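Below you'll find the structure, written out as structure tokens, and then a few comments.
As you look at this complex, bear in mind that one protein chain is not there, while each of the others sits in place.
Labels for the chains are A and B, by order of writing; each one numbers its residues from 1.
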Amino acid sequence: MKNTNIRISLPAVCFVWQIAMIVLFGVFIRYDEESDVRKWIEFKVSHNITSDIENDFYFRYPSFQDVHVMIFVGFGFLMTFLKRYSFGGVGFNFLIASFGVQWALLMQGWFHALDPDTGKISIGVESLINADFCVASSLIAYGALLGKVSPVQLMVVTLFGVTLFAVEEYIILSLLHCRDAGGSMVIHAFGGYYGLAISWVLYRPNLNQSKRLSGSTYHSDVFAMIGTLFLWMFWPSFNSAITDHGSGQHRAAINTYIALASSVLTTVAISSMSDKRGKLDMVHIQNATLAGGVAMGTAAEFMITPYGSLIVGFCCGIISTFGYLFVTPMMEKYLKLQDTCGIHNLHAVPGMLGGFIGAIVAAAATEEVYGREGLIETFDFEGDFASRTVLTQGGFQAAGTCVSIAFGVVGGVVVGLILRLPIWGDPSDDNCYDDEAYWEVRGLFYH
Amino acid sequence: MKNTNIRISLPAVCFVWQIAMIVLFGVFIRYDEESDVRKWIEFKVSHNITSDIENDFYFRYPSFQDVHVMIFVGFGFLMTFLKRYSFGGVGFNFLIASFGVQWALLMQGWFHALDPDTGKISIGVESLINADFCVASSLIAYGALLGKVSPVQLMVVTLFGVTLFAVEEYIILSLLHCRDAGGSMVIHAFGGYYGLAISWVLYRPNLNQSKRLSGSTYHSDVFAMIGTLFLWMFWPSFNSAITDHGSGQHRAAINTYIALASSVLTTVAISSMSDKRGKLDMVHIQNATLAGGVAMGTAAEFMITPYGSLIVGFCCGIISTFGYLFVTPMMEKYLKLQDTCGIHNLHAVPGMLGGFIGAIVAAAATEEVYGREGLIETFDFEGDFASRTVLTQGGFQAAGTCVSIAFGVVGGVVVGLILRLPIWGDPSDDNCYDDEAYWEVRGLFYH
Partner (left out) sequence: MKNTNIRISLPAVCFVWQIAMIVLFGVFIRYDEESDVRKWIEFKVSHNITSDIENDFYFRYPSFQDVHVMIFVGFGFLMTFLKRYSFGGVGFNFLIASFGVQWALLMQGWFHALDPDTGKISIGVESLINADFCVASSLIAYGALLGKVSPVQLMVVTLFGVTLFAVEEYIILSLLHCRDAGGSMVIHAFGGYYGLAISWVLYRPNLNQSKRLSGSTYHSDVFAMIGTLFLWMFWPSFNSAITDHGSGQHRAAINTYIALASSVLTTVAISSMSDKRGKLDMVHIQNATLAGGVAMGTAAEFMITPYGSLIVGFCCGIISTFGYLFVTPMMEKYLKLQDTCGIHNLHAVPGMLGGFIGAIVAAAATEEVYGREGLIETFDFEGDFASRTVLTQGGFQAAGTCVSIAFGVVGGVVVGLILRLPIWGDPSDDNCYDDEAYWEVRGLFYH
């Protein structure tokens, strides 16, 4: 039996990192011109704005709150499905997301919002959305590790995950000048492969010792549906939260809505076909129904057309469900890779596909469909990139997808090796998937 | 024991219908001028719009997301109350709503948004709200059938339900020129009577064989409260989502908020009075508290006044609770009509009343209260209807209510007869209300 006592390590990590956040926020972070009372008054005058409704807050705050619900309730409750690890699912998700958003505000700020004159980072509502997005990749990684790691390890996963995210995001969005509003590449493909690589390094050959706890029970499956539905419903907000004002946000929401609806039907179809009496499996319904949203993360803001969105959702529902049926068991058997929530099928593969779909849709863009101004607006063909063609853009989008996967795999292996150090208080094999390890559990009720 | 094997029929229906959707979307559906990047840029120029905040997205998206939550979490979790049918409640709701919204975009598009020149349907955020509204009527019908039908039957219920909805909506809103922003008539009265008529045709004389499963248990009642509360909280968004910009949305939200608050108190009062020790019944709290929202579906956008809204909520809370106490048992006994969720008391009757309340409030409108412009704006007295009086409008509102009921009853009987064909894999009497029929259930825990 390993020692899961984290009485010193967990508080130490929490305090040290939180104090570091306070110091760094004090040195670096300030309100931007739309959230600072003096600057906003000046900004309105200098930009000839007559109404407060033009503040970015009113364009993005409703979407931000939807994204916020996805991060904390969506991801959190999706991970309550294990019969005896609901506290860990929703509780550790809460912990690492809360830490991660702070670190993300700093990391993303340094790369994207640092004023070279003052050395300060300016934050506004879009920064909060981006911080939530950033932390999503670490929460995805947690999905592969659910039940097998200690909260201290999860803090490390998040610290490195957010750091890697900020770097790959900078490369993909700024250097390669890709568009990735809903993060098929930067969030899902990266987060998925990051988690898989960590889990591969942390392979536990005798995990079957805790097999009695590795499944769901009736009530925990209903709890998990809360997570599924809030993710599913708010995914249009996720993919439209930081797109262009006006038609950009509008179109991204419509495309995502349509793709998700389509995913549900093909998920149900494949799930039913795979059982000899046609019975549905909650694992599929809870997860593969979301694949359409993941795969639309890049293309949602493009003119992919409504039927294009339907096709994306159609295919990804099928691919994702097949993943749960065949790929996850095979990965465990042959690749020695244990993926508790099946993030391979919900995030890694649909995210990668989403990146390539985005590349194709970008390459196929025409001035006839977008209009000249529309092309410039949609793909930001301005400044250094004013002369880029849509074909080149498509190539860079594909390259960006590969960058995100590479960062995920390499970063995950390195972080996995760090997590093998015997200092993190992780559970022994027969102690996995059990809240008793890290929580005071009242009532001795197993079912 | 009937054969509930749906391994062929369910995937077949899902695939055929989803592929049909892709083809029809490809032929018909396009972005509208506010979600298409080229058209929106041109629209801003041609309409002299200087800010993207004027895009309809920013008027309606927050309400849309609230409505979306009502459809998937609200209706879904409200139907988890049965002790052993929570998967079917929330899961089949998810399936048929996802299919229904796609079919609704087409059906409603053909009737309301077809460009005669191009033969294309234009969609935007208001179309998404209307699709959610449309599918709500089929979800209401599901409430009467909960636990007694197969998912294949539910797909049929939804296919016809959405189709009938689009026709009756066209007649009521376009031909009769009624106002029905929150759908007391077109959604609730129609959906309620549609479900009741189907259930009446599908009467099961020996349903008491599955009586041990036909009730709730402690935890499933708490799950159902999630559905109740999200419906209750977001109903002001439901009734205001597609009303006029400005004071119309504002007023509809206020009226609905007030009516719902009033319903809660009278529901509690009647529920307590009906028990010999004054104990409350969760069935009433979960359902009748919502009656005020249903009944305000037509009148919420009118100048019904705050105390008028209170009175509507007051009465409907009482009527609905009495329905659960007396009418539902009597309908089963004498009418041979089994209504699992009591949609008669929550949707059919309050919806019908809401239609007539709307008629009365419309007929009582005066230029003094609304102002001349306000009357025109509120009742759309423009074009062919420029000379209509409020009294005539009231008459048409009442006529519209009757049309919605007629469509529900007749359509429901026809669909019910179709569902009696022995090809749909529906459960035998002793297999009703049991997730085992259509779901892989882990853990054999009954309580």
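Everything below uses one rule, namely that contacts are C-beta pairs under 8 Å (C-beta built on N, C-alpha and C of every residue); 3 or more make two chains touch, one makes a residue touch a chain.
It should be emphasised that the depicted structure is a prediction, and the values quoted were computed from it without experimental measurement.
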Task: Which of B:116, B:205 or B:278 contacts the chain that the document leaves out - done: B:278
TODO: Decide which residue listed in A:98, A:392 or A:428 touches the omitted chain of the complex.
DONE: A:98
Task: Absent-chain contact - pick from B:233, B:335 or B:360 - done: B:233
- [ ] Can you work out which residue in B:114, B:167, B:269 or B:335 touches the chain that's missing from view?
- [x] B:269
Task: Residue touching the undisplayed chain, where the options are B:201, B:253 or B:325 - done: B:253
Open item on the list: To test your reading of the contact rule: which positions on chain A touch the chain that is missing from view?
Closed with: 4-11, 14-15, 17-19, 21-23, 25-26, 29-31, 34-42, 44, 51-53, 55-58, 61-62, 65, 68-69, 72-73, 76-77, 80, 86-87, 90-91, 94-95, 98-99, 101-102, 105, 123-125, 128, 151, 219, 223, 226, 425, 438-443, 445
Task: chain B residues touching the omitted chain (full complex) - done: 53-54, 58-59, 62-63, 66, 83, 215-219, 221-222, 225-226, 229-230, 232-234, 236-237, 245-251, 253-254, 257-258, 260-262, 264-266, 268-270, 272-273, 275-282, 285, 289, 303, 305-307, 310-311, 314, 369-371, 373-374, 377-378, 447
